[in-house]
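Okay, structure first, notes after.
Heads up, one of the protein chains got dropped from this complex, but the rest are sitting where they should.
Read from first to last, the chains carry the letters A and B; within each, the first residue is number 1.
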Amino acid sequence: MAGGEAKIDALGQFKLATVLGPLGGSVNFTQANLFMVLGGLLVLALIHYGMKPRAVVPGRLQALAEMAYGFIDDMCHEQIGHEGRRFFPFVFTLFFFVLMGNLLGLLPYGFTYTSHIAVTFALAVMVIVIVTGVAIFTHGTTFFTEYFFPKGTPVALAPLVIPIEVISYLSRPVSLSIRLFANMVAGHVMFEVFATFVVMMAGAGLLGTIGAIGPMALNVALMGFELLVAFLQAYVFAILTCIYLHDAVHLH
Amino acid sequence: MTDQEGGQDGTFAARLRAARARQGLAGPRRGLAGPGIDTPGGNGPAPDAPGQDEPGRPGPDQTDPGRSIPGRGSAVEERAAKRPASQGALSGTPWGIGMRVGTELVSAMVVALAIGWALDRWLGTKPVLLAVFVLLGGLAGVANVWRAFAPRR
Partner (left out) sequence: MRRFPALLASIPVAGLLLPSAALAQGMPQLAFGNPLTIAQVVWGGMIFLVLYLALSRWALPQVGAVLQARAASIADDLDAAHAAKAAADAAMAEMTEATRLARSEAQAAISAAVDKAKAEAAAEALATSRRLEARLAEAEAQIAQARNAAMAALRQVATDTTLAMVTKLTGTRPGKKSIDGAVGVALAARGQT
C-alpha cells in the first residue's frame, strides 16, 4: 500500500495472483496454494524434526509435536468416542490446514487462504460429504430416516420436520465455512484499515504522527486478538467436524 | 474405577498418604507429589480462548496415569471415567455465542433461500416456494441453534 495517496483498500490483500513465474501462471498456482504448501510443510517439519530424537522425555520441539498430537487425539476421543481413532488423521490434517492458513496470514506478506469463501466452503463441503459417507457406511439407509425424520415424531409433522432437518443438515457446511471466512476476513480488513489510518495520519504532519499511535496500538492489540481467533477458529472447525462425525457414527 | 488401593480423592499425594498410613510408614513425603508437577502434559487442555472454558475438562488435580503406582491397570479406565460427556457442544464468551447463533441462523436462511429459489425456478412457482422456504429456513435456524447449545446425550 503506497503511503502517499493512501486510500482504504481493505480488500486488495485478498486478491489472488499466480506465483512461481510463468510455471505457476501456466497451471494457475496462486499464492494461496503456495501458503497451503508452506503450512503443510511446516506441520510435517514440526513432526519430523520434533520427533527425530524419539526421546522418552521430550525436548521442547518434541513436546510441541506431541502436544499437537495429543490435543487432536483427545478431541477425537472426547467428541467421537472410541471410533474417533479412525478419523484422527483426518481431523488432524483439517485442524492444521486451517490453523496454518489462519496463522500464516498474520505474517507480513502472508496470505490467508482461509479468508477465501471458496476454500472454506470446499473444506466444509468435504467435511459434510465425508460425514455423510461415514453415516451411510455405518448405518446404511436407516441414516436418512433416523436423521431427517427422528423416531417419535408424529407423522403429521413430516412435511414440516423433513424440510427443516434437510435445511438444517445442509446449512452445516454453510455455517462452518461462513464462520471461518467471516472471522478471517473481518480481522484482516481491520488490520488493513487501521494500518492505512496509520499511514494516512503519519503523512499529515506532526500532530497526525502523534495521533497515529492510536490505530497503531489498536493494531498491536488486534494482532493478539487475531492470534487467538486464528487458533479458536481452527479449533471450532475441527471440533464441529468431530461433533458431526459423532452424530454420523452414533446417529445423534 | 477399579482402583482398590487409592484414597477417595484421586490425587497421588492423597493416595501416598493413605498407603503410608496403611503401612504405618509416616515418613516425610518424597519430592514426587505436589501440585507443582501436575502440569498438563501432552494431553492437557490446549490454549483455548480465555473464558472459553469447556465443561468436562478434568481439573488440575487430575491423576496422571503415569504417576499413580497403585492400580496401574486401571489408569486408562480412570482417565476415561474422569471425562464426563461433554455437554453443550460449544459454550464460550457472549461474543462467541452471539457469533455462533448468528452464523447458524444466517446459514440456515441461505440454504433455505437457495433451495426455495431453485425449486421455484424448476417448478415455475415463482414466489411461493421461496416464501415457504424462508419460513422453513427460520425454523431450521432455530433448530440449529437449539442443537448447538442443547446438552448432548
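Just so it is clear, contacts are C-beta pairs under 8 Å (C-beta built on N, C-alpha and C of every residue); 3 or more make two chains touch, one makes a residue touch a chain.
Here the structure is a predicted model, which is why all the values come from computation and not from measurement.
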Chain not shown: contacting residue from A:Ala32, A:Ala135 or A:Ala234: A:Ala32
Candidates A:Val43, A:Ile80, A:Met200 or A:Leu232 - the one touching the absent chain: A:Val43
Candidates A:Leu23, A:Ala118, A:Ala158 or A:Ile213 - the one touching the absent chain: A:Ala118
Residues from chain A at the interface with the omitted partner, ascending: 10-12, 14-18, 27-30, 32-33, 36-37, 40, 43-44, 47-48, 51, 54-56, 62, 65-66, 69-70, 88-90, 92-93, 96-97, 113, 115-119, 122-123, 126, 181-182, 185-187, 189-190, 193, 218, 221-222, 225
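Rule of thumb we're sticking to: only the chains that are shown with their structure count from here on.
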Euclidean distance of C-alpha centroids - chain A vs chain B, Å: 20
Chain A residues within the chain B interface of the complex: 63, 66-67, 69-71, 73-74, 78-79, 160, 163-165, 167-168, 170-172, 174-175, 178-179, 182-183, 228, 231-232, 235-236, 239-240, 243, 252
Contacting residues of chain B [partner chain A, same complex]: 41-44, 46-49, 52, 56, 83, 86, 89-90, 96, 99-100, 103-104, 106-108, 110-112, 115, 133, 136-137, 139-141, 143-144, 147, 152-153
